[in-house]
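Yeah, one chain of the complex is gone here, protein chain that is, but the others are all in their spots.
After this line comes chain A, so read on.
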């Protein structure tokens, strides 16, 4: 039923659309049936229709070309957005797929950021540093340290649910904020900060000009590849026994247990994997700016990640990525506000300033999406897709 239309939408959007009722390119191309699968392997593939394969390839091609088109400032911003997307995909694993609301994401990001920075830092510097700059070491270490912290938090999720869990994980953020502000031997202290991890892989420093181009081009491509890897991992996880068990725990925990899902184990696993993603994202997030302050890991950061998941679409990987792009690029737009609306100040000491406007916008966006489109950007995309699928019969 949807088969031929999918193909039509894909070809139609590449060229001028024929008038309604006139069949497009009849006879030239045999219309295949994109949803006709002849083996379970085909049916269970991630990109199970030619249209999906084409679109994914096209998106990847565009993303790979961008560094040779955009200015450096935009590339840095996008590189940051890609890292944020890794974190958002991670939060979506525990909150979207497994249904355990966590406001503690900033805490796990911090653990990753400091683990990586400490491992790769200058041993002779004023803050802790081991001098091991290889990403192959500090990236997994950052993820594992955060995953371990996630495992320690998980037992709370077995005892608490919903709001109670949210409030307790929120406590983690306050706890972390305090510890990181005081522990200036590790963090450099508030207002001073410390250098971020050094992104070096096989002898190539990605935070300097190198074989792939300028510093910004290099960082952009590095983050793009990493995001692709992490996103693929999450998609695989979601369609595996683990992803199904997460969804079962989220939808009906008693039934899940009766079907053989060990609730404690899978909640712990969700927190561990989600925190692993957060740890890696935290480690990478500040390599773009090169520097970070212990004050960054506050409630607002957690809320931003929640916003990415809710705005992008709960329990979809592509939605979390879209949400992360949206939230990261939003400040770039609000920065332009003082020019348009002079009563909004660009100065943080004045009221109203753009930073306040941003915070209010996050809140408003979350409310708007929760009320009007609970499936987020992903839901809007599905609506658009369904509109075109049934085009020209739009009911």
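Simple rule for what comes next: a residue touches a chain if its C-beta (ideal position, glycine included) is under 8 Å from a C-beta of that chain, and two chains touch if they have at least 3 such contacts; residues count from 1.
Simple rule for what comes next: contacts and distances are computed from a predicted model.
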Inset, instruction - Given the choices "Alpha-ketoacid dehydrogenase subunit beta", "Urease accessory protein UreF", "ABC transporter ATP-binding protein" or "Peptide/nickel transport system permease protein", state the protein name listed in UniProt for the chain not shown. - result: "ABC transporter ATP-binding protein"
Legend entry - Residue touching the undisplayed chain, where the options are A:98, A:146, A:242 or A:354: A:242
Inset, instruction - Pick out which of A:273, A:288, A:322 or A:354 touches the chain that's been left out of the picture. - result: A:273
Legend entry - Sole residue of A:69, A:163 or A:254 that reaches the chain not shown, by the stated touch rule: A:254
Inset, instruction - List the residues of chain A that touch the chain left out of this view. - result: 40-41, 43-44, 233, 236-237, 239-245, 247-248, 250-252, 254-263, 269, 273, 315
